[in-house]
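What follows is one structure encoded as structure tokens, with my remarks underneath.
Note that this complex is displayed minus one protein chain, with the remaining chains in position.
The chains carry the letters A, B and C, assigned in the order they are written, with residues numbered from 1 in each.
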Amino acid sequence: MATNRIGNLFTVTSFGESHGPGIGAVIDGVPAGINIDLKAIKLQLNRRRPGQSHISTTRNETDDFDILSGIYGNKTLGSPVCIWIPNKDQKPEDYENLSNVYRPGHADFTYDTKYGFRDPRGGGRSSARITAAWVAAGSIAEQGLKQRYPDISIIAWVSQVHKVKAGFSYPKNRQEVDLSPVRCHDINAARLMEEAIIAAKEAGDSLGGVITCIVNGCPAGIGEPVFQKLQARLGEAMLNLNAVKGVSFGTGFYSAEYKGSELNDAFISENGIIKTSTNHSGGIQGGISNGMPIVFQVVFKPTSTIGSSQLTVDDNGKETQLNATGRHDPCVLPRAVPIVEALTAITLLDLAIIQTISRWD
Amino acid sequence: MATNRIGNLFTVTSFGESHGPGIGAVIDGVPAGINIDLKAIKLQLNRRRPGQSHISTTRNETDDFDILSGIYGNKTLGSPVCIWIPNKDQKPEDYENLSNVYRPGHADFTYDTKYGFRDPRGGGRSSARITAAWVAAGSIAEQGLKQRYPDISIIAWVSQVHKVKAGFSYPKNRQEVDLSPVRCHDINAARLMEEAIIAAKEAGDSLGGVITCIVNGCPAGIGEPVFQKLQARLGEAMLNLNAVKGVSFGTGFYSAEYKGSELNDAFISENGIIKTSTNHSGGIQGGISNGMPIVFQVVFKPTSTIGSSQLTVDDNGKETQLNATGRHDPCVLPRAVPIVEALTAITLLDLAIIQTISRWD
Amino acid sequence: MATNRIGNLFTVTSFGESHGPGIGAVIDGVPAGINIDLKAIKLQLNRRRPGQSHISTTRNETDDFDILSGIYGNKTLGSPVCIWIPNKDQKPEDYENLSNVYRPGHADFTYDTKYGFRDPRGGGRSSARITAAWVAAGSIAEQGLKQRYPDISIIAWVSQVHKVKAGFSYPKNRQEVDLSPVRCHDINAARLMEEAIIAAKEAGDSLGGVITCIVNGCPAGIGEPVFQKLQARLGEAMLNLNAVKGVSFGTGFYSAEYKGSELNDAFISENGIIKTSTNHSGGIQGGISNGMPIVFQVVFKPTSTIGSSQLTVDDNGKETQLNATGRHDPCVLPRAVPIVEALTAITLLDLAIIQTISRWD
Partner (left out) sequence: MATNRIGNLFTVTSFGESHGPGIGAVIDGVPAGINIDLKAIKLQLNRRRPGQSHISTTRNETDDFDILSGIYGNKTLGSPVCIWIPNKDQKPEDYENLSNVYRPGHADFTYDTKYGFRDPRGGGRSSARITAAWVAAGSIAEQGLKQRYPDISIIAWVSQVHKVKAGFSYPKNRQEVDLSPVRCHDINAARLMEEAIIAAKEAGDSLGGVITCIVNGCPAGIGEPVFQKLQARLGEAMLNLNAVKGVSFGTGFYSAEYKGSELNDAFISENGIIKTSTNHSGGIQGGISNGMPIVFQVVFKPTSTIGSSQLTVDDNGKETQLNATGRHDPCVLPRAVPIVEALTAITLLDLAIIQTISRWD
């Protein structure tokens, strides 16, 4: 069963292992005629790449990529686009002494149970390394979206790290988000988040948090009415990140505490355009975008790999002490920001393509 | 694009409009040889059906169903199972004066934008009425699951209504959940919830809340490692309910506030079975079930249809006053409990079938 | 695995058993806004229905149908269209003494091997009865095609029965085809075919033959370049009819005997339109329609059920004598003409929808 693929019409198939020769993606269903700027792809890859700052992992990958097919003269041909990112700083030997130990919070045990064995090289497919190709694919999707909807923008940021929450304002662009290595535009909060991450790193511990994402300029009509609702597809995409434990839209979990008379977004007409006066719904009604900003939150658990020693079992069920080696982030959120943007772009382009075939008149 | 279908191998295609002749589902990919108890289907339909208590809508549907195909002598044939539930108490005339008004919180505006027109009969496909067939399909899925995993149980309950939250204990079975018409086994909380719903109903208002679901007895190994992770598929399924604004797993959004050293679930061995000592992950690691209980939360916004008058616009953007008629629930959660169970069963059976083809040895 | 579905975007899921309550189809992916003439559907159903002439089976079904969903006011809503055709003249008792005997040429043995048991009621899913719903779905597809391409026409006819072959001319329309109950517009050939069928019927035997289909007015650009080539999709569709043993395009199997210099269709320009001077390719190049008529041939084996006694085995491998009862056609081709047209329409509309999303400019 093809479960390494996301998207229904614009489909991204992920391949590659963390410590094999490299990782990549094949995108099938790319419409012909999208103009591609390779530098824009690299820019997003740089925001995700390891070793980019003092608060990220020390694994050092430049994440240079090759386009093996589907683009000719900076234009998509309509044929599949294959993206290839070689692994350069893989160290499978880091994992040798872990090959029969189940790391808490990791997929070692469940992979063994599922397949009867597992790729011992650093998590194999469960490594976040494979998301580099998703980021590249997401940039291609984003360029496709912008070609048709020039006003669309997808901006994610770190809105919470551990107990530090950013204020409620939205960033205007990605540059503002990138002012801090934490990727939070609320400068005061960002400084506290950074301190918390450094403290956790020094303590051999790790932190989680929340990423919020806003999509401005998305036209009304995107998303399907029954299954494949816009929120269902976005939620599904986000929940495919290993550390994500929840996703919510608009007022999210706080919706439970409002009454209908308080939470309904009233329709108004502004200069002939129908809008809502508030946006508790997060820009979605009946599974379909309503033209207001799409807003959602994604919660990440703290990184499972920590520096301190943990008690666990091996594949015979025998107790053992785990002293993690391997390189890891004390807090994955700053590097996850472009991944959230990429999955959003892939999902939106896929649904935008589906939308073009919903009418036959 | 076929967007009325959920599931990849066990696929449920939903059809029918709220105020047309009826609603139904065709399940393709039903393996041959599942023994089906029709009474078990009816039992779940009764828990969802309108008019079941003083806190639900007054639309009165018995939700009797026909199996049009795929089952012979109480056994699935391997051919598609078609479920048909006629509409008996439809009143399209209730919606006549609404055909050009955009009800706040509803899909009227987004449907019009998407398709250029809409079925004016009571929301058409956006009505929760269509979920009756999902409940029937879910019961078939559940029976398939139990045939292979006799110990599996799927139990959802209302854990929050407005500001009233149930305690942390889990219900032992559905009977316990059904002791209150609110479907909450915490009797004290249930009474307060019921009072809150009645008060909202009398005030012409509506309430939201949270449903929690626990799956016991699910074997380890269910769910796919990259896309179609167990949490992604369950989350997607839940987010296809119109009122749902978020979903979370295990410790959920609270995960952000813990450190890795606190949140990691330590592996232990009990009587030769590998388990985790805590279950912050909600029974899922790397997208795959680990044999612990699967636990997740689903938040519902308050019903969009309320009794009080609201300002809105019509399809020309002209301001108008909306005085809702049509019948509706002041709080959808009690009736949504079997729907959450049904979508869980459909998702789990689909992933269990996928799991059977993950190895070739 | 959902293997009762044909089409990728315009998807037709077939359901129902030959001798159960009825048969039907759910079409998901119907674009909104197709105007539907129910009489056109009935017309094609009448051309397929049993008991229509002295050379078809005596099973008598009026094949009245219900549209259970997806159409409102003669217009598709964008939601799934469910078609339901009740069985009225089913006689499961005809098959009682066959429940453990393997009829030669039938699916009894392979179904038993595949599923471990089978629906004994007249072939269940292997009966041609289920194609009635395909014909209805095909008519809906055809109406969708004509709405966008007013000049398109799909005309199939019986071009060979046993050793009698029709001349090489093409029929101008379906009326011409229907002048003979054999559905061949070559009147002389048709008379000989009819005589051959009657002779076979009287001898308790059965005949096969060839149906040819021509699609005029199909625009260039339909069909995909790698997989899902136009000929691959049409061929696949036809080979899903139980009696079909081969399919060929344009010059077909005779292509082997020509040289490249003879068979290449030269491009010419006529009134500014690029055409080919010959049409050996059957209107397809590189998997994509080139604007010339699409022409293909479908060969049907003789009906497996025959009146004379046959030696066979039962499900214990014991030899037994089979004296077929049940009603059947001595030659299925006349009734198969609208089925070939239906599968062609479904395939073409599906590929036409795919074509609309191949560019993004």
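For this structure, a couple of remarks:
Here, a contact is a pair of C-beta atoms (placed from the backbone, for glycine too) under 8 Å apart; a residue touches a chain by one contact, two chains touch by 3 or more.
Here the structure is a predicted model, which means the values were calculated and not measured.
When the missing chain is restored to the complex, the residue among C:69, C:87, C:126 or C:153 that touches it is C:126.
Note that of A:119, A:186, A:205 or A:314, the residue touching the chain absent from this view is A:119.
Taking the complete complex into account, residues 9, 29, 31-34, 76, 78-79, 144, 147-148, 225-226, 353, 356-361 of chain B touch the chain not shown.
The set of chain C residues touching the chain not shown comprises 1, 3-6, 8-9, 14, 102, 104-107, 109-111, 113-116, 125-126, 130, 160-163, 200, 204-210, 220-221, 223-229, 231-233, 235-237, 239-240, 242, 244-253, 255-261, 263-269, 272-274, 276, 280-282, 285-291, 297, 299-306, 308, 310-313, 317-319, 354-355, 357-359, 361. Not every partner is drawn; the one left out touches chain A at residues 1-5, 9, 11, 13-17, 20-24, 26, 28-29, 32-33, 66, 68-70, 72, 75, 77-82, 84, 114-119, 121, 124-125.
Basically, only the chains that are shown with their structure count from here on.
In terms of the distance between Cα centroids, chain B is separated most widely from C. Here the CA centre of chain B is 39 Å from the CA centre of chain C. The geometric centre of chain A is 46 Å away from that of chain C, both derived from CA atoms.
Residue numbers of chain C whose C-beta contacts span two or more other chains: 9, 29, 32-33, 78-79.
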